[in-house]
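Here is the structure we will look at.
Of the protein chains in this complex, all but one are displayed in their positions.
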């Protein structure tokens, strides 16, 4: 699946997007965050405070316990500040 | 003093404005309405239902018990329907 | 507020251009975060209306709108305020009234614009007469109770 990162999540990880292949036991957004956090310092810094992280699965807002198994695209970003 | 009439008050009375000289005992808007009502059929028709009559004294909305003694211009009209 | 905002109030027969009024209000400004515009239009869904004739009380109309504008400026921190109300003959689809409010925050701009419209509807000395397309006698529009209710919520 594809992972997208926006705003300071993107800056801390140092990537706008990448292909990821989490193991089979990673089935929710929250578990994916934990798995990504272990990939390196930038990831750990980006996901250090889960309360400030929002996620979207296939371009729809997703809660931490939302399933990711069938997802093609998962995005992580800070709370929105548009408008 | 000058009396002004608007909308169907004007149409029923048949005048847009006129000079009036009510007697000294006519000191409030309500008393002026009663005095005008006695001037003829058109006036009586215009003021038949006081609940639908609004008044302004010198271009400021005035309640039925507002004083008229110092007024230069008194206007009568139905509830407003602008906007 | 460091300086008092001067409202622009106009009562006129001519049509107005909402885009131009918005540009005038915001031009060269860096302190406006939110601009709310309300346009009231002459509506006629069933084709029965030929036109509206808007009668007004010259002098009082301008003064009353200015008083309502001053109340809005006292209640909300506005950076700009424009009110235009037309009189005379107005056909279906045409514009009748414009209220523009500019503020730092959108909640203030929205609240002030709603307040102004609610007050204008019930306090500005304008009266609408409907001219029917089928030639039936002209009829004065009756005041709506909902408008009084809408105004009451600001007390």
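Residue numbering begins at 1 within each chain, and the chains themselves are lettered A, B and C in the order written.
The rule we apply is simple: a contact is a pair of C-beta atoms (placed from the backbone, for glycine too) under 8 Å apart; a residue touches a chain by one contact, two chains touch by 3 or more.
No experiment lies behind these values; they were computed from the predicted model shown.
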| item | value |
| --- | --- |
| Displayed chains contacting the withheld chain | A, C |
| Omitted-chain contact residue, chosen from C:63, C:78 or C:113 | C:113 |
| Footprint left on subunit C by the chain that the document does not show | 17-20, 22-23, 26, 28-41, 43-45, 47, 92-93, 104, 106-107, 109-110, 113-114, 117, 150 |
| Interface with the undisplayed chain - residues on subunit A | 4, 6-8, 56, 59-61, 75, 77-83 |
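As a convention for this text, only the chains that are shown with their structure count from here on.
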| item | value |
| --- | --- |
| Graph class of chain-chain contacts, one of line, ring, star, complete, other | other |
| Innermost chain, where centres are averages of C-alpha coordinates | C |
| Centroid comparison with subunit B (C-alpha atoms), farthest chain | A |
| Whole-Å gap separating subunit B and subunit C, where each centre is the average of the chain's CA atoms | 26 |
| Length of the line joining the C-alpha centres of subunit A and subunit B, rounded to whole Å | 72 |
| Distance between the centres, which are taken as Cα means, of subunit C and subunit A, whole angstrom | 48 |
